[in-house]
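Heads up, this is only part of the complex; the chains shown haven't been moved.
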Amino acid sequence: MKAYVTIMPKNGVLDPQGKAIGHALAGLGFAGVGEVRAGKVIELELAETDPAKAQAAAEAMAKKLLANTVIESFKVEVR
Amino acid sequence: MKAGILLFPGTNRERDMALALQRVTGVKPPMIWHGESTLPAGLDLVVLPGGFSYGDYLRCGAMAAQSPIMRAVAEFAAKGGHVLGVCNGFQILIEAGLLPGALLKNASLRFLSMDCHMKVERTDTPFTNRFKPGAVFRSTMAHGDGNYFADAAMAARLEAEGQVVLRYVTPEGAATEAANRNGSVNNIAGICSANRRVLGLMPHPENQVDPLIDGTDGLPLFESISASFATAG
Amino acid sequence: MTDLPIPLAPERAKQLGAEFGLKGDEYDRVLAILGRTPSLTELGIFSVMWSEHCSYKSSRFWLKQLPTKAPWVIQGPGENAGVIDIGEGLAAVFKMESHNHPSFIEPYQGAATGVGGILRDVFTMGARPIANLNALRFGAPDAPRMKQIIDGVVRGIGGYGNCVGVPTVGGEVNFHPRYNGNPLVNAMTVGIARADSIFYAAASGVGNPVVYVGSKTGRDGIHGATMASAEFDANSEEKRPTVQVGDPFSEKLLIEACMELMATDAIVAIQDMGAAGLTSSSVEMAGKGDMGIELVLDNVPQRETGMSAYEMMLSESQERMLMILKPGREAVAEAIFHKWELDFAVIGHLTDTGRIVIRHKGQVEANIELAPLESQAPLYQRPWVPTPKLPVLEAASVADPVGLKAALLKLVACPDLCSRRWIWDQYDSMVGGQTAKRPGAADAAVVRVEDHKRALAMTTDCTPRYCLADPEEGGKQAVAEAWRNITAVGGLPLAITDNMNFGNPEKPEIMGQFAGAVMGIGAACTALDFPVVSGNVSLYNETEGRGILPTPAIGGVGVLEDVAQAVGLAMPEAGHALVLVGETRGWLGQSIWLREIAGREDGAPPPVDLLAERRNGDFVRGRILAGTVAACHDCADGGLLVTVAEMAMASGVGAKLEGQDDKGFWFGEDQGRYVLAVRDAPALLAAAAAAGVPARQIGVSGGGDLALPNGEAISVAELSAAHEATLPNLMRDGA
């Protein structure tokens, strides 16, 4: 099955990339865009077939490697 | 010859480029701000120098490609104007659709700042006519996203149409995997447009124009440019 | 003075003061200065201004002893960075600063923001940054998390420097288990300004506007007090990380905008917001100018909602500056900052009250007299004990288990001596088009001043194992080595910046290390005419309750009148004589050979004879400037044979060496020595004799091998392979 790990800068942590994108969108004339935040998504193909176990495995991977939990938060979805 | 250098927020090799052009033309070219919507009249060449436009955030060159000045550059190129993009400038030209393909993260996922050698695949372009056919020259690269990508069909077309101008090679001229530090398709370091008037490359020949700094291996590229426009006045 | 803030409850204030790090008597002094209980914001201001970091309370007494003057010093310690005259109306502006703790917590961002901070210290003085260097100390490569830390720190330094377009041209790296839990990241920036247009921090002009520029303020890096502050913010949903994230793109814009504004006459004073952000910048600017300052925090550009005065005053958000403008110049400045897409806000004005007054939401949040905040800042003369001297290790008392060749092969591959290419390959060292000697090419980096012939030579140096064994000799050695490295490229050494990294100063042994290092640095600076013009102190660097190795990192800057005179260290083609300049006693105590080959870390470190140092160096520089030297390399870590091997590996050209078959001669780390490659050895030897400088020929360049005096030979290719493999192998899975 597939696990999707979405990693975002933690609340309150500066997101220079999101800031620059927001700026560029405004420059391109897109109105009504408020805060923009830029994150990552990692799609994992897992051999595991049990959703709960897959979820746990992906969470372990996120904690260990995929996310930098000092400045990023993550969430895992299994499909 | 009259060249102009584009300046985007985050551009940082504009002074290097100006010095290299000054060396062959005797004059420092003007800087053109990204927010302008027209190019100065009478330009022979527009140069997009290296740097980190918009911090390289999102995708290298993506935000700069949307600048007002890039519409003018597209028109300029469409009318047969000459355009040179180096490093981030190459990335911007690609994002703006003025050159084909894409530049991905280096295969090692690391920034690569080091010497490289390039083979000049054709000398019948306005940027390479002062190189000897088949010449190999040393330059430096400094980029995180210089891994040139084109799918198989497009790569074949570029090769067939002679749009591959520069290729990473060993100092002896072999296009090996080891010479291809960033992982580019077919060791591609630089490509030109179908009319050969738009050139993009990742390395920085503008840093090899002064015997007291890092040698003059890159000088023929600038001499070519100046020679191409010598008659144009 | 009418407006007073709402004080905290006395008990609460005292308790919070302690949490913020104010000692009991320090807190009492706060009460005495205010004549009342402080408000939260006031308590925050006192605690950061009196922190070790901002007040130098443990180190000030000692730092005052350093020599800081010379005819070419334009600005010594006390401003954002030091300034020296380098001729032709130009000035070099430079400083080094530590970001040790943040780099341990979050290596990438910690190192990146370290680079950002030191860049601001330099361009705030009106100088365009032209070079970055970095002095790094890591733990044992196999220590927990260490690869990740190395990887993150190197990426962070590159990520920031590459993006702002300032070449990273040099630095140094050591590995030692004593840095396992406390790596050191010291970043140095060198900039160039016109000597007659340096910008300073001292505010002047009652009524002049106080202007905030750069990025918005968030709750980044609010000092250790974040937890406590959370109690005052009922809405705070999650514990805020205190890590600051760098935005090199904004920094680049800030550099360009400041340079553009500095070309006008709008600025009265300018200061970056570094440690303790708005607090230290406003307090220092007003304090230095004997002015008062009033800020209205409602006008501060804010990234987050609901920020309190306390949070805004203590935020360490990056890429921000504070300026005092001439009256009526706000519009000019605003236009420039808006062109560069940066925030610009008038947030207050100067007063004649000698006080700092902070207003927020119609309320006074702080009202403090500035003079006592500075003059009554704590100053400690902490007890110290001198470091006991170690006995001199007689070379003859140590057996040579392996011989020259095997030892050399092992040494060139050991972490402290292996190639740093893996690191500098990630740093753009060429941007700017002025780098004449990049990493690996010479003992000091050489960067030409744009549109001039003249160039700067720059280096960072320190040998912590010497400093541990004998802080005073170690301090001397660090300065001498910086001086020597500049000399070895042909540069005239002019001044240094220092970054004093030590353990807990409350321990008398650690304070003894600090005192010893300062004395050694001072002696060397005086003897070599190499004054201290800026610096930084980082204390409380501890690994599992044990201090790091004492690490007074020295950043040296020198000048070459013509970049064409610079020499590198690469072995020239066949037929050059190799001449050793300086005296060799075969000093093995604290040498790398002793540690790596004999497995011992002991003995007294090599002493530095400052008179010989100067005599030898002046002689070598003279020969280089006379154009008679093809290559030059100083003898440092690893000794003479490693020096020659490094020259050979840099070009691939070997050498045939002569002399005794003796470990002490080839691996001893005697100081004040250089290897010169010259065409005319007799002329060099004669000149040396005339100058009273010891010199002897030790070989001839040529071939693809190093032919050793004991008959062994080793190919340069084999040496290079070993030398180059270590870091890539170590970091292979560190990505």
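The first chain written gets the first letter, and so on, giving A, B and C; residue counts start at 1 in each chain.
Note that a contact is a pair of C-beta atoms (placed from the backbone, for glycine too) under 8 Å apart; a residue touches a chain by one contact, two chains touch by 3 or more.
These figures come from a predicted structure and were not determined experimentally.
Asker: The viewer shows one copy per protein chain type. What formula describes the complete set of copies?
Answerer: Each protein chain kind appears in the complete file with these counts: A x2, B x1, C x1.
Here, only the chains that are shown with their structure count from here on.
Asker: Which of the two pairs, B-C or A-C, is linked by more C-beta contacts?
Answerer: Between the two chain pairs, B-C has more contacting C-beta pairs.
Asker: Using mean C-alpha positions as chain centres, tell me how far subunit A is from subunit B in Å, no decimals.
Answerer: 34
Asker: Measuring centre to centre with CA averages, how many angstrom lie between subunit A and subunit C?
Answerer: Those two chain centres are 36 Å apart.
Asker: Subunit A: which residues touch two or more other chains?
Answerer: 16, 20 - these are the residues of subunit A that touch more than one other chain.
Asker: So which bits of subunit C are touching at least two other chains?
Answerer: In subunit C, the residues touching two or more other chains are 247, 249-250, 341.
Asker: Can you check the complex and tell me which residues of subunit B touch subunit C?
Answerer: Within the complex, subunit B touches subunit C at residues 9-10, 12-13, 15-16, 19-20, 50-52, 54-57, 108-114, 140, 142, 144, 204, 206-207, 209-210, 212-214.
Asker: Could you please specify the touching residues of subunit A with respect to subunit C in the complex?
Answerer: Against subunit C, the touching part of subunit A is residues 9-16, 19-20, 23, 68, 70-71.
Asker: Within the complex, which stretch of subunit C touches subunit A?
Answerer: 105-106, 108-109, 215, 218-220, 237-238, 240-241, 243-247, 249-250, 303-304, 317-318, 341
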